[in-house]
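The other protein chains are all here in position, but one chain of the complex has been omitted.
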C-alpha cells in the first residue's frame, strides 16, 4: 500500500477515492462521515469558510488517530482526508471512511475519528458571515486542558 | 421533491446518487453506511450472493423506517437504497445516507436504520459458497417474536 | 379467496411463489395451521404479513387479503 490514508489537501475531496482506500474483500461494512459547509447556523448565514492547518502536524495527528483506532478496533481500516483553503456552501470539508467486517466497529471507529479530529488535529476554520469574519473557537466551549494538551481520556 | 428516498432496485447502486438525495444547505453532517458483499466469513469463501425481496412491502417498510427516524430525530433526513438480484464480491448491497445539522443525530439515525432493516424489511440473502448454497437465516439467531412480528422496542 | 405469497427457502419448500386459496380461514393462526399441514413445513420463526403489514396470530382474514409468509429477513 503506498496510498496515503491520512491527507490534508487544498483540492476538492473525492468521496469515492477516500472510500476506495478502505474497501477490502473481508470487510462488508463501510461507514463514512462527510462534513460539509453549512449555510445556516442558528439563523446566521455563512457565505463561505476558510480552513487553515499546520499541515505537517495535522497529517501526523490524523495518523495518530489511525493508530488509536487500530488499537481499539484491530479489524477496522480508516482513511481520512481534510480539505483546507476556501470552501463554499455545500462543499466537503472532511471525509472519514472506515471499513470493518463488523458494522458496530465501523460506526464506532468512525465516530471516534471525528471526535478526535475536533480535539487534536491542528486545523482552524474561519467563518465568513455577511457582516464580518470570525475564527471559530473551541467547539467544546469551556473545555480546559490542565495538562496543556488534550488527553485521549477526554473523549470517554 | 419527487425523488424516491426509499428504493429497492435490481441495478448497481450509485453511492453519490443516494447521498445527493439528503444533501441540504442546513445539514453539515452526512453519514453513510455501505454494505458490500464480503468474500470471507469466518474462513468460509463466498462466491456471490443472491438477494430476493417482497419488493412492494420492502419499500413500504423502508418508508416506515424513515418515519420512525423522523419521529426520533426530526432534523435528520434519510435515504436508503437496497439492491436485489445477483451481487458479486465487493458490490454494494445497501446504502443508507443520513444528513443532519448535528453529527450525533446523523450517526444515531444511520445506525438505527441498518438495525431496523435487519429486523423488518422483507429481503433475503442466499449465499453461494464453493460447496453449495444457503438462505441466510435470522441474523439475531435465536430471536423469537412472541407477537408474531418484530417490535420497535426490540431494538433498544 | 385469499392469496398466499412465499419467499426464500419457504418458496423452495412449497414449490410455489403464489398460491390462491379458494376459502378464507378465520384467523392468521388458522391459516398457518392449514399451510403447515398442507405443505409439511415449519413456520417457526416465520412472520406473516397481511396486505404488507405484519400481523399477529389473532388477526382475522378478509376475502381478497394477500398473506405473505416471511422467513427471518437477512437484508443489509
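Miscellaneous remarks
First chain written, first letter: the chains are A, B and C, and each begins at residue 1.
What we mean here is this: contacts are C-beta pairs under 8 Å (C-beta built on N, C-alpha and C of every residue); 3 or more make two chains touch, one makes a residue touch a chain.
Model, not experiment: these values are computed from the prediction.
The hidden chain, counted over the whole complex, makes contact with A. Set against the missing chain, the residues A:13, A:69 or A:93 yield one that touches it, A:93.
Between the chain not shown and the residues A:51, A:73 or A:112, the one that touches is A:51. Hidden from this view is one chain, which touches chain A at 35, 51-54, 56-58, 60, 82, 93-94, 114, 117-126, 135-140, 143-145, 147-150.
Throughout what follows, only the chains that are shown with their structure count from here on.
Put simply, the chain closest to the centre of the protein, by Cα centroids, is B. Between chain A and chain C the centroid-to-centroid distance comes to 49 Å (mean Cα coordinates, whole Å).
Counting partner chains per residue, chain C has no residue touching two or more of them. With touch defined as above, chain A holds no residue shared between interfaces to two or more other chains.
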